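For this depiction, one protein chain was excluded, whereas all remaining protein chains were kept in their positions.
What follows is chain A.
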Amino acid sequence: MKNISGFERRFIVSGLKENIRSDGREMFDYRDITLQTGNLPQTNGSSLFKLGNTHIITGVKVEIGEPLKDHPNEGRLEISVECCPSASPEFEGRGAEDLNSELSGAMNKIINTNSALDLKSLCILERKKCWIIYIDVLVLDSDGNLFDSVSMGINAALSDVKIPKIRVVPGDKVGDLEIEVFGEEESRKLDTSKVPICITFAQIDGYNIVDPTIQEESCMSSRVTIAVNKNQNICGMMMGGTSGIDTQVLIQLTQLSIKIGPGLYKALDYMTNQNKTKLQQKNDLII
C-alpha cells in the first residue's frame, strides 16, 4: 500500500512515541507465525510459512549435477524468489522484478555459503557429480517484511529436505561410473543448524521497529536487514530505503538482533516439531 495520507503517518509516528503500533504490538514484537512443512509431496522438502498476513510457500528439489569449476568438491544451492502478482498491487506486470532479484540475491548471499550449510557433504564425485539444491520461493500474499518471511520459509523447507541415499557403481563401459539412487526410506536429512534467518528493522522518524507491516513500510525512511544464526553470529547485513543510518544506531540494532534471534528460532523449531509429531501420528494410523 504505497498510498498513505500524512494524517495516517502522523498517527503511526505518535503511536511509536508511546510504544504502541497499529495492531497493539510493541516496537520489537513479531506478528503471529504459522508454519507447515511437507505440503508439496512432489518436492524433496517444502514449507508454507505465514507471518501475520504475509504468506510464503517454498519448494526444494535436489538433483544431481556438475560442480562449479572453482569449487570442485562442493555441492551448491540455487535460490530463486518470486513475488506473485496477486500478492500486492505493486507486483502487477513487471513491478516485482527488482524486488525478486533483490530477495534472491540476498538469500543467495546468506544461505549459499559454507558457513550456513556443509556444502562439502553434498559432493558425490569430485569434479564430476554433486548434489544441487534448487530452492524456489513464492510470495503468495504480502503484508510487509518479505526478507524475514522468505528467510524463515527457506529455513523451514531446508529442515524438511530429505536427500536420497546413493551408491556409485561401475557403469556399462570401462571407466564409467553410474549413480544408483535409493528410495525415500533411506534418505538423510540436511544439517540446518547453522542456516541464518533475517531480522528486519524499519526506521520511521528516528524510531526503529521490527517486522513492519505494509502500512509501516510506506512510512519508513530506511530499512536494515540483519542475518543471524542459532549461534548468535551475524551472517550478513543489508540496507534499503532512501535515507542513511547513524553508525551508533546500527551497532545497537545488531546487538538487538542477536537478542531477538533465539526467540524466533524457538518458535520455528517448536512448530517444525509439532508438524513432525502430527505426521508421525498420521503414519501410525495408516500402519
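Rule of thumb we're sticking to: a contact is a pair of C-beta atoms (placed from the backbone, for glycine too) under 8 Å apart; a residue touches a chain by one contact, two chains touch by 3 or more; residues count from 1.
By our rule, contacts and distances are computed from a predicted model.
Undergrad: The complex lacks one chain in this depiction; which UniProt name from "Exosome complex component rrp4", "Septin", "Aldehyde dehydrogenase, mitochondrial-like" or "Dynein axonemal intermediate chain 3" does that chain carry?
TA: Of the names offered in "Exosome complex component rrp4", "Septin", "Aldehyde dehydrogenase, mitochondrial-like" or "Dynein axonemal intermediate chain 3", the absent chain's UniProt record gives "Exosome complex component rrp4".
Undergrad: Could I get the residues of chain A that touch the absent chain, sorted low to high?
TA: Against the missing chain, chain A presents residues 3-8, 10-11, 14-15, 18, 20, 22-26, 29, 31-32, 34, 52.
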